[in-house]
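For this view, one protein chain was removed and the others were kept in their places.
Right, subunit A next:
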Amino acid sequence: EDDDATFTQPSTSQVQRGLEKLTPAQVDQKTAEVVQYFLVKDQKKMPVRRADLVKHVVKDYRNIYPEILKRAARTFDQVFGLKLVEIDPKNKMYILVNNLETPDKASPVSPSNPKMGLLLAILSVIFMKGGVVRESEYLIWNTLRKLRVDPGEKHEEFGDVRKMVTDEFVRQRYLEYVRIPHTEPIEHEFRWGQRADAEVSKAKILEFMGELHEQDPKTWTQQYRQAHSLPNSSQASTSSSSQR
């Protein structure tokens, strides 16, 4: 964060001047390095901090940083079908989100990711409960237990389940696990994280719930409104079988 405080976004004219001093090949090379850096981080679903990006990759090219980022975003979109999303305007953090639409048919080659199944179950519960669930309600942990995943025990596939949910999923920005102020002993609540907001379709969750309970999704009026009223289209959609 210290590094970011010293990084001032160059002006358009500064960027122009900077570009004039470099060859196209140099700019392309630096863009490629930024793309690679993002892809490596994205493998682990970890957000990228602007400060780290500038310090470790952009370096001397920081005066044309906005141009590099713009080109990288274009590459993500055109080559990989990914969208570069700023999830934290204050701390300047970015994630890559799947920009391809959810297919109707499942892929013949879809490597199974059992963690996604659990995550979707958790996200569904939170969504159906209006967007926030207190840990003390045990709803989240009971949902997992119903899926034969006990947060109290070390799981064969997932290991420390509690850590996976409250730490890994949170760092990946799929979930938020926040302290409820003025609670003694300390209590937490679960919410959707920014990556979930960007990648997971609430409409699809509601559709699935409808099938599960043999109800019309519209019967959940609040949730239906939530799922179909999003003003911006920062939300691409994915389902448990097409996760990246």
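The working rule: contacts are C-beta pairs under 8 Å (C-beta built on N, C-alpha and C of every residue); 3 or more make two chains touch, one makes a residue touch a chain; residues count from 1.
We take it that contacts and distances are computed from a predicted model.
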| item | value |
| --- | --- |
| Chain left out of the displayed complex - its UniProt protein name, from "Dolichyl-phosphate-mannose--protein mannosyltransferase", "Non-structural maintenance of chromosomes element 1 homolog", "Nucleoporin 43" or "Checkpoint clamp complex protein Rad9" | "Non-structural maintenance of chromosomes element 1 homolog" |
| Contact with the hidden chain (one of A:98, A:124 or A:201) | A:98 |
| Touching the absent chain when the full complex is considered, from A:36, A:142, A:183 or A:215 | A:36 |
| Hidden partner chain, touching residue among A:23, A:78 or A:221 | A:78 |
| Where the missing chain touches subunit A, by residue | 28, 31-32, 35-36, 39-40, 43, 75, 78-82, 98, 100, 103-105, 107-112, 243-244 |
